[in-house]
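All protein chains of the complex are present and in place, except for one that has been dropped.
The block that comes next holds chain A.
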């Protein structure tokens, strides 16, 4: 029996006084995000996967191929690992034109093993007008797009991205994010993405690996981890909130509303310009959720979701985060400590969650791969309901 393709990392490495001890397994479909503060060891992990930094011990396996195994004495040199690496600072070769940069890796791959060719990549990344230029004449965003193209054309088994957006301003980020989404959705190349930005991670990631101080603190899907009260604080701070992967179920022209379904309920939102069946990831911040013990009548809020409290978070100041099971999905609500006492909220209490607003982070493809593939969705919008 064949196991599902997996990125399997278990490495230890000592760098001065910093101790890296990383273990995680992630399905290689989609984007795996290594998420944590700077200094948590994220970059060290992808350098180890790329073969640019040698772990002291452990193993790195990619879809059954051993890249590194200290016990077996295997250490495939970086130049033979076929990992496409997009560096934070792009690292384009200054003495070559854009097109020669793009072809650098591809020329070093035997012809019969080339699956990705120049033209589609140039088209995908919108860099056709830059081909004859030298890197120093490009803007930061253009440079990063070329760097992505160069890594892709090296026919990688996996694409590693080390904060590829960190050196860009918000506008450039917005320019390049859709391209990364297209990589994920159209090329079906596994991506490991390092980030310390919640927005990026929520928008892009399929699997999340949370890191702190050289350790993995949690691994899971974005939706799962977003409602983990122990790690939620790392993920969101003030903006802690549940991520729900929804499907566009219906549009109602008369009311101008769109229904989004997810396991355990339906959200009604102002009409979205999306086809029925499209997938949409939404984020509902804990502070935008109101809890009621009885269904309130005569209230303007549309979205009232019945559920049951499964966990109460630690007290932080005057408020507490409450996790609600909607029957398949979870929601977080931030309520005051006083309300918890007043309403006698506890594990098992049936409640009604009233959702005040929803943030749309992105359109993403369905698990069947039947997704939109239409590129960027209504990214980052926050809509009051």
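Going forward, contacts are C-beta pairs under 8 Å (C-beta built on N, C-alpha and C of every residue); 3 or more make two chains touch, one makes a residue touch a chain; residues count from 1.
Just so we're on the same page, contacts and distances are computed from a predicted model.
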- Listed names "Electron transfer flavoprotein subunit beta", "Chemotaxis protein CheA", "Quinol:cytochrome c oxidoreductase quinone-binding subunit 2" or "Molybdenum transport system permease", with the criterion being the UniProt name of the chain not displayed: "Molybdenum transport system permease"
- Item | Residue, one of A:78, A:118 or A:174, that touches the chain absent here | A:78
- Message: Tell me which of A:108, A:308 or A:337 is the one touching the absent chain.
- Response: A:108
- Option touching the unshown chain, where A:135, A:190 or A:241 are the choices: A:135
- Task: Quickly run down the residues of chain A that touch the omitted chain.
- Result: 50-52, 77-85, 87, 89, 91, 93-96, 104-105, 108-109, 134-136, 150-151, 154
